[in-house]
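Note that one protein chain of the assembly has been removed; the remaining protein chains are unaltered in position.
This part shows chain A:
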């Protein structure tokens, strides 16, 4: 089951890691994505660190680490095919993070709460 941040990221727990992408709402707001810059694997991040740059035809935006932890993998395919973020935002993941604290995902919004947020 997906969780959501107020920054329009979706979070999916897989074992003790969290996979992170952006929601369809966010991808629609951004417009056509033309460039994605991903963090280095192994990087330790704090919650709120801006670790991904997304450039759309309109502007640059950042994606923040939703929780503190270590980046264990990034989706390098996005470098060659940034348009995947628009085509299928729910499969176009950006990074996997291993949270410092277990249960870090629990406090985020569920789908109903997120849908309320975006109205």
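Rule of thumb we're sticking to: a residue touches a chain if its C-beta (ideal position, glycine included) is under 8 Å from a C-beta of that chain, and two chains touch if they have at least 3 such contacts; residues count from 1.
Heads up, the rule we're going with is that contacts and distances are computed from a predicted model.
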| item | value |
| --- | --- |
| Identity of the absent chain, which is to be given by its UniProt protein name, from "aminomethyltransferase", "ABC transporter permease", "Paraquat-inducible protein A" or "VWFA domain-containing protein" | "aminomethyltransferase" |
| Touch criterion as defined above, residue of A:21, A:39, A:82 or A:99 at the omitted chain | A:82 |
| Options A:13, A:34, A:47 or A:72, residue touching the unrepresented chain | A:34 |
| Contacts of chain A with the absent chain, listed as residue ranges | 31-32, 34-35, 37, 53, 55, 57-60, 79, 82, 86 |
